[in-house]
Every structure is written in structure tokens, then in C-alpha cells.
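Can you read through this structure? Questions will come right after.
Below is a slice of the complex: some chains, not all, each in place.
Chain lettering (A and B) follows the sequence in which the chains are written, and residue indices restart at 1 in each chain.
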Amino acid sequence: MIAVLNKNAGKTERDALIAWLEARGLTVHVSEGEEHTVLGLVGDSSALDADLLGRFPAVRSVHRISEPFKKVNRLSHSADSSMEIGKSAKIGGGNFCIIAGPCSVESREQILDIASCVKSAGANVLRGGAFKPRTSPYDFQGLKSEGLELLKEAKKATGLPVVSEIMNIEHLPLFEDVDIIQVGARNVQNYELLKELGLSKKIVLLKRGIAGTIKELLMSAEYVMAGGNENIILCERGIRTYETATRNTLDLSAVPVLQRMSHLPVVVDPSHATGNAALVPSMALAAVAAGADGIMLEVHNNPFCALCDGAQALTGEEFACLADKMLKIREIVKGN
Amino acid sequence: MIAVLNKNAGKTERDALIAWLEARGLTVHVSEGEEHTVLGLVGDSSALDADLLGRFPAVRSVHRISEPFKKVNRLSHSADSSMEIGKSAKIGGGNFCIIAGPCSVESREQILDIASCVKSAGANVLRGGAFKPRTSPYDFQGLKSEGLELLKEAKKATGLPVVSEIMNIEHLPLFEDVDIIQVGARNVQNYELLKELGLSKKIVLLKRGIAGTIKELLMSAEYVMAGGNENIILCERGIRTYETATRNTLDLSAVPVLQRMSHLPVVVDPSHATGNAALVPSMALAAVAAGADGIMLEVHNNPFCALCDGAQALTGEEFACLADKMLKIREIVKGN
């Protein structure tokens, strides 16, 4: 960390500041310039409160030099992380993955039907929500444990590994046969949940917060990794902006930015981002072109009867056509 | 709900749409205008997915007429809600309340010292964090249950009712003697937690999400009230915008807006909003002038040694001076 001093900071103020820093175990390296005096702090300043340091009258500005995330940082692990999902899929390190399925598991017929449909069209992983975070208490809240059972049935029937969202740490035992545990945008700063997942070995798919920064997403991943679990997938799913023409604004530049800052794989969810099936194919193709390691899509066998988010679900046919184009674009992006 | 049809929507498309609506238990009232055909939906359309309706080719736009929040809505309860906090304080319905104390409980001496200081300066409720949601897993995470015990000791010593934040529903039993349970910005859409709090009779202080809309805050309150708990205080604490000069942008217009839309009391937290003690007094006074039912402030006996958020804490003296001005402005705002 670096602190720039006010020009007119007196000796007493400076000495008090330096004493305060030294009391926190830091060595202070003073560099007197013509225009500015700069303090370089040597030692572990990661726990130092930069805002508090900025409150000293002698201090003009404070600049953090190191990122607060360590284990997820590409600096600590220069190669891409990759991971096996179940027995058949792989993501990261050059492996591309298509995750598809309904927003919610609604019935045995529905999930089996969709599972076999997305498998034959090229999906590598099946998604299906059982516990649903809904803005209104009066909306369908998911089939819960029954939904998870049906999802596992579809896994057995198709061989596809599965992903589903967790909302409460007490439900963790129910997820034993679930291959990827998803933490949704509303829970990505539920640190109690993240700490528990850090103690597991499950793959955790972390969605960026509804208005989360890229750094916050990496800090949430750091919570999981600090606990010992290195199996993390990051997911861009649109951010909240002033624009109302789409439900969220899909921030595709997050894909290369995350890939530069971290070694973890990055997937994109264009369905939740746009909230509108008519926009999903172009955003899915764009995400592949941006270099995403995977795409997560909502597919429904009958969108107009979906219990949740039917407006953004593709039909099986639309998905098949899209999957084909995605793979072709992936070729071009990765080719030389 | 109202649906406006596309000019060129054919009869088949219209009939399919109307059949779909009727299958959902709604009566459709067709109004043919010169320029537009408008469908008015009669019956309970609260569970209808407006986005999905908008996906029908015949539909040009969909307009919700009723708010999705019912019990917290001022239309359902025209008088202000007010509530007793412990034995000595009251909020809402014309009662104004000052909540003050440290960000975190750090030690017996610290909390007792600050409690007696804020009490003598005019605070009505003591705040103090025991479970702390921190962006970094490497930062101080609070004294946890020990912190709650110390807070209760300060309550006994001063007679001030107390408020503290909950992060995990399993901790609820620890909050038995806590007068107000705070749900922080990061957990305000943790619906599992909200549902449990709805079954309690505790006063729940709900902080607006870091980038939460006013409607989302009301929907979170609706989750609690749908469970049967009517004791809810809403809290504006700054929202995330593009501006970086302050930690958050304090949205004071939320105060009159919330008071018009809902019957619940509204407090403002200028400490977290600005993140900077130098800005807190002006924003606290502004919040009172805007008509807030209460103000929540961080006060520390030694901000430069605070374990958390020292940059935004007022000293006891600063708080005393501010409290005096707040009460004078409250007089003017409420006077005639």
C-alpha cells in the first residue's frame, strides 16, 4: 500500500501517522519528492483499512497495490484451472462446456424430456432448479428436495452431470449426487454459505451478484478457496444498470477481464441476463466469441407453460440450432 | 394487468392468447380502440408472469396495474405503522428514533463506554455488530456470540434497547434478548432467512440491498410480513452507482417514496452510505430533513483503533453535537 501525504502535513502529524503504521507491524519507507511525499508500506498490509488510513489529516490519498484476492489470483497460479464435471464433462484449460435445462424442475416428464433433448443437441451438463429464490413470496418456490430427486433421475437416465442451486446450508446433504452446486446472484455474498462450501470438495458455480463488481465475485470465490475447495466456476449473468430494455445488462467484457485476473473458468448465462428468449441466441453466440469457457442456457419443452421464467427459455429446436453455431464460433475463436 | 396488442395481430393469434389467459382463471375484457386493442385482465393476475405474456406474438406491451406487494402497501393500511422498541423507545407514527453505537462490538470496555456515551447524548437505541459480513475472508469477522453477550450487558447497564445483525438463521436463538434483528444489505434477498424471521415476533430492520430497488426492499418486507410478523423497519443505506467519490450514493428520495408506498417506518444509515466520517453529519441532517423516522449512526470511542469501518465512525463528541442539531431539524420538519 502507498500513502501520499498532504503538502502541508506537519512533522507532528507525520510522526503520529508513522507510529500508527509501525504499531500495525509495517515498515514505512518515506520517499520525499519535489511535489509529494510518498509513504511505501512494507509488510503485510492486506488487513489494513485503507479508508481509515485516509482519514488521517496528513494523508491525501491511499493506493492499494496488491489485490485482496490471493488464491484465485492468476498471479498465484498462472495456468488455467480446469475441472472434471461428473464422468463425461470438463471445463477450463481449453475445454468448453454447454450447460442447458429448465429454470425449474417441474415434473418427472418435464425434466426427463428436456434432459434427453438437450443431450442429443450437444449439452454437456443438465441444469434444473429445485430451490428457487423468487422475488415474491407468492410465486412458485420450486419442488425442493423432490425436484432434486427428479434431477438425479434425469442424470441417471441420460448420463449428463447436473447442476442445481443451493439456498440454505442445511440442504447440503441433499446435494450429494449433484455435480455442481450453484450459488445464485442473491447469495453470492452470503458468507456463511460460502464458508461451508469451502469445506466441501464439490464444484461450486458462483454467479456474479445482481450488481456485483468483478472484484467482489473474485472475493466470494476467495471465501470458498480459503476454506480449501479449489473447484470453482465463475458465472457472468448480467448486471443491474439504468437500462430497462433488457432485464440486466450482460457484461461480456467481464469474460476476458476475469480470465486475465484469475485462473478459474468463466461461464456466461445469457438467459437470466436478457430475460427474453428472442435475445438469448445472439448473446450466447457473443459470449462464445468473447472467449467464455462455457454457456448456461434455459431450455424448456413448453415455455408457455413453464412455472418460472418461461419468457427466457429456448425451445429444444432453438437450442439445437444455437448449439451448432456456438461450436462453430468456438472453433474460430480458439483456432489460429 | 393490461396487455396492448400489436396492430397486425391476427384472429388466430388473439384467440390463442385469450384462451391461454382464460386457462389461468382470468376474465379478459377486450377494448377495441382506433389505434390499439387493449386487453384488461380481470381476476387475480398477481401470479401471472408478465414477461411470458409479453412473449406472445400478438402482444405489444404489458402493463402491471397493481403492485406485487400487498401487506406492506400503504393501500392496505393507510395509517403509519409504529412499534415499541424495548421499554423505552418508539418508532413510526410521528416517533423519531436515534440508533447509535459501534460497527462491531470489540470488548466489554469498548461497548460499555460507547453505550453510556451515546445514551447521554440522546440515542434511543444501541447498535453493535457481533456477526460481521466482510468482503474479505481474511478480515475480522466479529466476536460472534460473545459479542452478543457483551451487547446485552451494555443493554442492562444503560437500559437502551439494542440492535444487531443476523447472518445465519441457526443463530436466531442467540438473539432472544436483542430488541431489533438487523438483516444486512447482502442478505436482504436471502429468502430462507426472511421466511424464518416472518415466523418470529421480533422487530426486523431490513436494509436495502447494495443495489436494491425500492420495490425489492418492499418485496423483502413482504416476505417477512407474509409469514405473520408485522414488526418491520425499512432502512436506506446508500445504493451502488457509478460515482466513486463516496462508497455508496445515499438515496434520500427513497425516504418520502417509501413513506408514500408503505406504512412502515423508514430509517437512514449515513455511516455505511458515505463510508467517511467527514460526510456523515451533513448526510444525517439531510436525512432528518427528508423526513426519516430514525437515523442509524456509527460511533466509536477511538475510531483509529476500530477493528472495522473506523473511517466512518463519529467520536462521542461529534455525535453529541450532531444529535442536538438533528432534533432541532426534526422540530422544524414536523412543525407547522
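Everything that follows uses one rule, which is that contacts are C-beta pairs under 8 Å (C-beta built on N, C-alpha and C of every residue); 3 or more make two chains touch, one makes a residue touch a chain.
Computed from a predicted structure; not experimentally measured.
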Size of the entire homomeric complex in copies, 2 being in place: 4
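Here, only the chains that are shown with their structure count from here on.
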On a C-alpha centroid basis, what's the spacing between chain A and chain B, in Å? 26
Using the touch definition from the top, list the residues of chain A that touch chain B in their complex. 20, 46-47, 49, 51-52, 54-56, 68, 133-139, 167-170, 186-187, 189-192, 195, 209-211, 216, 219, 222-223, 226-227, 240, 247, 275-278, 303-304, 306, 308-312
